[in-house]
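Of the protein chains in this complex, one is absent; all others appear in place.
Chain lettering (A and B) follows the sequence in which the chains are written, and residue indices restart at 1 in each chain.
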Amino acid sequence: MTKEAKSKLLIKDKEIAAPGEVLATGMDFLPSYGTYRLNNEIMANKLGVASVVGKVIKIIPVAGRYPPKRGDVVIGKVIDVTMNGWIIDINCAYDAMMNVKDATSDFIKRGENLTRFFKIGDHIVAQITNVTSQKLVDLTVKGHGLRKIFGGRLIEVNTHKVPRIIGKQGSMVTMIKQTTGCNIIVGQNGWIWLSGTPEGENLAVEAIKKIERESHLSGLTDKIKSYLEKNKVEVSQASKPVGVEKKTQSSKAASVSKPEPKEAVKSDKK
Amino acid sequence: MTYKKRYDGRNFDQMREIEAKAGVIDRATGSGYFRIGKTIAYAAVYGPKELHPKFMQNPEKGLLRCHYNMMPFSGQGNRVRPGPNRRSKEIGLVTQKALLPTVNLENYPKAVVDVFIEFPQTDAGSRCAGICAASIALADAGIEMKDLVASVSVGRVDDKIVVDLDYEEEAHEQGGTADMPVAIIPSTGEFTLLQMDGELDPKQVKEALSMAKKACEEIKQAQIKALKDRFEVKK
Partner (left out) sequence: MRGTEIKPNILRYMDENQRFDGRKLDQLRPIEIEYDVIKTAEGSARVKMGGTEVIAGIKLEIGSPFPDTPDNGALMVGVELLPLASPEFEKGPPSIDSIEMSRVVDRGIRESEAIDTKKLCITKGEKVWMVMVDICPINDDGNMLDVSGLAAIAALKVTKFPEFDGESIDYKKPRKKQLPISKVPIPITVYKVADKLFVDPVAEEQKEYDGRLTVTSTEKGMLCAMQKGGDEPLSADDVDDMVKIAVKKADEIRKKL
């Protein structure tokens, strides 16, 4: 085919694109992740949000299971104990492995009972140290904030919405933590652990589900903020997580007047 | 006598009314709904997930499995006995072959993607509706696909080449009928499903296939719209 006189962009930045959809015609645009060139056209090959930066078109996926990536912090569940480590379900197509040396610095004798550290059914916050081409996934719990988790509740969300749930520099999750009085850990794999009062946890879950549904719309932070304020529950002293300032039991006014940390008030323009 | 007017008044190249939706089954990784006339298909995708037993795994790429099933009350006559039969197994197979060329599972060695297609109500053209629903479901499950697959049945009723035969037309007696379900990759125009029963001459096949292509382009637009509508926030 001869070179077209004019290249044409058929999709707008931040619009949803579906596989097989023609995103642009002509040779001036460049296909990046989630797109490919078919003759004179650039087509999407994944369902996602289009991103057009200069001449480069890519798709940011919005659906599908968690693709394990090195460096990600995930929440996992111990599903088996082997000779030299544990098998961990990390909510993806492949189970992960954690070797004894990635679990503890203690000296372990040969043949020692490893359930001393982690038992089947335990949940952990872990980091992915390696993913091979054959999808062998290695985990570690050695590192800042990585550990076994106790109590609380686990929910599952779309892994592609995790960045929005966390927010810029953690602003979104910080806001949810503060309004609901819950301790929250968001795993990149879409598993989220919450610990607070049942009312607080339920409100946090509702807020998170709302983010999951509306993450691609603008003004998300403000919407979530007003949702949380409207449905605020009283935070009891007993279940308050560490690191959250005291809130008075009595009034909404008291908590509204409390200055939010800087990053939390910033409206999310993305 | 010739077939002058279709039973339901459609034009010869006109499909029945189409309705497509995505994300209709929460528990699934991805799901789709496709209705053409009175034929209704639901499809749910589960996975990719590790495939067991292990000897069935392909170390180079993921496996796609398709399962076709009619609900017991979905048939035109008597109750359909639940459970697999030769017909449903064959349709499962051709459905998998229809979808596979567009799907890229190279990133999922040793894994499997299961597609379950169920029909609460049928009125001919179920395998095509199933493929359309499954294609939506696969995209909704975030699977990499170079295109959606659109599928429709074309054929002959008496002396006319028609698109999307319904049950009544399939049963048309005078002059006989031929039914040719096809699936198409719309962007390349390639066929991924092609079956036929009845009598057609080669010229008629050619004519029918070109009608199918036109119809499939229309179906693809409905599929894309369904996937986009999933992200409309209901007020």
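Operating definition for what follows: a residue touches a chain if its C-beta (ideal position, glycine included) is under 8 Å from a C-beta of that chain, and two chains touch if they have at least 3 such contacts.
Computed from a prediction, not measured in an experiment: that's the story for all the values here.
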Using the touch definition from the header, name the shown chains in contact with the chain that isn't displayed.
A, B
Residue among B:Tyr3, B:Phe34, B:Phe116 or B:Phe231 that touches the chain left out of view
B:Phe116
Contact footprint on subunit A, counting only the chain that is left out:
119, 121-123, 149-154, 193, 197-199, 202, 205-206
Touch list for subunit B against the chain that is not drawn:
24-28, 38, 42-44, 46, 67, 69, 71-79, 82-83, 114, 116-118, 120-123
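The rule is simple: only the chains that are shown with their structure count from here on.
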How many angstrom between the C-alpha centroids of subunit B and subunit A?
34
Of all residues in subunit B, those that touch subunit A in their complex:
29-30, 47-50, 59, 62, 102, 104, 107-111, 139-148, 186-188, 220, 223-224, 227-228, 231, 233
State the interface residues of subunit A toward subunit B in the complex, per the touch definition above.
16, 18-22, 34, 36, 38, 41, 43, 45-47, 61-65, 67, 93-95, 133-135, 160, 213-214, 216-217
